[in-house]
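Before I ask anything, let me first share the structure, which is written out below as structure tokens.
The complex appears here minus one protein chain, its other protein chains still in place.
Order as written gives the chain letters A and B; numbering starts at 1 within each chain.
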Amino acid sequence: MAGSFLKGRFLSLFDYKTEKYIVAKNKKVGVLYRLIQLSIIGYIIGWVFLSKKGYQETDEAIQSSVITKVKGVSVTNTSESGLVVWGPEDYVIPPQGEAVLFIVTSFLETPTQKLGYCAENAKVLNGHCQDDEDCEKGKMIVAGNGIMSGRCLGKNKNSTGTCEIYAWCPIERNFKPQGPLLSNAENFTMYIKNFIHFPKFSFSKSNVLETNDYSYLKKCRYDEQLHPYCPIFRLGDITRRAGYNFQDMATFGGSIGIVIQWDCDLDKGYSYCHPQYHFTRLDISISEKTIATGFNFRQTQYFRNAAGERYRSLFKVYGVRFNIMVHGKAGKFNIIPTAINVGSGLALMGAGAFFCDMVLLYLMKKGDSYRERKFEETKSKKSSAEDNNVEERNDPMEQENLTF
Amino acid sequence: MAGSFLKGRFLSLFDYKTEKYIVAKNKKVGVLYRLIQLSIIGYIIGWVFLSKKGYQETDEAIQSSVITKVKGVSVTNTSESGLVVWGPEDYVIPPQGEAVLFIVTSFLETPTQKLGYCAENAKVLNGHCQDDEDCEKGKMIVAGNGIMSGRCLGKNKNSTGTCEIYAWCPIERNFKPQGPLLSNAENFTMYIKNFIHFPKFSFSKSNVLETNDYSYLKKCRYDEQLHPYCPIFRLGDITRRAGYNFQDMATFGGSIGIVIQWDCDLDKGYSYCHPQYHFTRLDISISEKTIATGFNFRQTQYFRNAAGERYRSLFKVYGVRFNIMVHGKAGKFNIIPTAINVGSGLALMGAGAFFCDMVLLYLMKKGDSYRERKFEETKSKKSSAEDNNVEERNDPMEQENLTF
Partner (left out) sequence: MAGSFLKGRFLSLFDYKTEKYIVAKNKKVGVLYRLIQLSIIGYIIGWVFLSKKGYQETDEAIQSSVITKVKGVSVTNTSESGLVVWGPEDYVIPPQGEAVLFIVTSFLETPTQKLGYCAENAKVLNGHCQDDEDCEKGKMIVAGNGIMSGRCLGKNKNSTGTCEIYAWCPIERNFKPQGPLLSNAENFTMYIKNFIHFPKFSFSKSNVLETNDYSYLKKCRYDEQLHPYCPIFRLGDITRRAGYNFQDMATFGGSIGIVIQWDCDLDKGYSYCHPQYHFTRLDISISEKTIATGFNFRQTQYFRNAAGERYRSLFKVYGVRFNIMVHGKAGKFNIIPTAINVGSGLALMGAGAFFCDMVLLYLMKKGDSYRERKFEETKSKKSSAEDNNVEERNDPMEQENLTF
């Protein structure tokens, strides 16, 4: 007895149960449901899978290393500095080939500054004075060049001059650059060495051609079709691709973003993962009217004379700042996102069925009869009339809350 | 015949089928199921959509460019260096306006170091010696200042002195800064220019007000309410917002993180995407007891005398390091995450229904009769008694595995 009992219990485990359906010969709703199904299937296959690659696990935590090297030489001839030759060691700041580098295109040198007393720059706010009271001894102005000595150096007795300050004298004079001094800077070339690594898939690649021909990188220039793996760019081309003229930017300086984009479909393999270069000007927002454009800063060189006294050369340099950013993501087939997308798609079908039920049961005139059949009453089939009435009356609310 | 066959087949395609339900007049389970439904609906609408914006596709790969400019001047007066004026070109390291910049607040100069022989610093481990055996010729200590000459310079015959080394002499003396030298550094102002770009939505913005009033940036200071787009900060305010006093940090140095947060709901539009500034001290972890605080490093200036011999000035500089990090994410309505969230929510309803079935069929005393009706036997309705018995006995296992 017990044996047969257990056996029965065990066997029944493998009886397959399937949901019972009611066929409603209603073409309107049928067509509606088919349309919903088709649209959902279309969405899953077409959009999620083909267009968005919903079946892939993606890795966006790209590890990257960028090394830059600029080549080119230029000559400037100014009254202060004379005829000077500029090499990368001078015009690339910092010189060690970082991913963010500044290239001098124009400069103003204030040659031999010594610590001492001289007049504040007339352009400095609150630097002007009527008499010594205006120049409080020891006072320092944020935008000023030194510490006030307490004396007011007037042009004449009454008119406003500026306060005397202890500073590096002579003060840098006002300067609006008249075009770039390193005129041929746009012919300099920048070599951008980039190595990337996707830890999740342990995939690595470089943007430099893998060859043994050592002279290749000496001659080639980047070309999307011919030389996609020769990351050597002419500065003028970079700004042009960003939509600006190099000479215009060179005068007051500017900032260029170079984005290296790696979109890798690793299901296709190593050779289908290419770097793409995008160039954008970073110091100009959409609406052109901004006061934040231009880029310059000051640099010093310190010297000591025979007596050991310190003096310095102050350089106000204008130039273009290149900011190399590496972005990328790699995708590879993975069961989890696939399951999530398929699953959620199927679940949406349930929502479609619910919607069609609502239509069938409440918008079709034969809805009541469908309801009766869809919802089997507990009591025996032959139920009293008023029962049915109540039933029908109740149903509406019932359904709404039911299959929701 | 064939025609009618195909016609029937085709038409039947559009018969709508709907699942058959059984009405169990059981209020307990009914209420339970309603509660589950409500909670799931509440979770989907309230939590996923309103609070977490589950209907949005997000882009967290923000592209950003940061340019900084510090203004201010200070004066120091030390025995070695005398009265010196410090401008941004001196106290900002590096001077070219990077996103990571160091501002000198205190320093120790060792003026005219020449290469030669002198005694090792007494603070250096293993630098001490009893006699020449302890100072192996040519030996270099990792934390030392030079290469040992092999001689031991004792204070007197027996007591421990230090080894003689070939190094830049005189050796830098030990130094514990007594408060900052650039005392007014906290009044310096930092201008943080930030441009961002969300590639996925090709959306760009800057944190600088878009105006034509060139004097605006000369006068304004950042204020969350009044001037949210004037990114000019007083150093003292930055440290204060980070919860620390500038003067305390200035003495031994420290590190401050400035996070610019862009949380953009692009469904609302351009003007609803604002930068938020957060300031945190980076060199102190939660539990204050750490030995890793403070920040200093050494710098040199090289000179040559008339004879062409090299000598140098060594600067040990203390200061505050500002690390500007830009984070952000943009969200925009997208059908895929919406579908995933709705779909998974609906699927959870299935789990709820399964749970209620379990309750109804096994915890209610009328469970057996419900089972009978829920699971329609293959055989004709009038089944023999022992059949039913077996049926009932089997069911439990059946269900459990069934609708799971």
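Things worth noting here:
As a convention for this text, contacts are C-beta pairs under 8 Å (C-beta built on N, C-alpha and C of every residue); 3 or more make two chains touch, one makes a residue touch a chain.
Keep in mind that what you see is a predicted model, and the values were worked out from it rather than measured.
Within the whole complex, the absent chain has one touching residue among A:K193, A:H227, A:R240 or A:K329, and that is A:K193. Residue A:Q96 is the one among A:Q96, A:Q178 or A:Q225 that touches the chain not shown.
From the options B:Y55, B:Y222, B:Y277 or B:F295, the residue with contact to the chain not on display is B:F295. Contact residues of chain B toward the unshown chain are 5, 8-9, 12-13, 15, 17, 19-27, 29-34, 43, 47-48, 52, 54, 60, 93-94, 100, 102, 115, 125, 140-147, 166-168, 255, 257, 259, 261, 280, 282-283, 285-287, 289-292, 295, 297-300, 302-304, 306, 308, 314, 321, 323, 325, 327, 329, 340-341, 343-348, 350-351, 353, 356-357, 360, 370, 373-378, 401-402, 404. Not every partner is drawn; the one left out touches chain A at residues 11, 13-25, 34, 37, 41, 60-61, 63, 65, 67, 69, 71-75, 82-85, 87-90, 94-99, 112, 184, 187-189, 193, 195, 197, 199, 204-206, 208, 210-214, 216-218, 301, 303, 305-306, 335-336, 339-344, 346-347, 349-350, 373, 375-376, 390, 393-395, 397-398, 401-402.
Everything that follows uses one rule, which is that only the chains that are shown with their structure count from here on.
Taking the mean of the C-alpha atoms as each chain's centre, chain A and chain B sit 16 Å apart.
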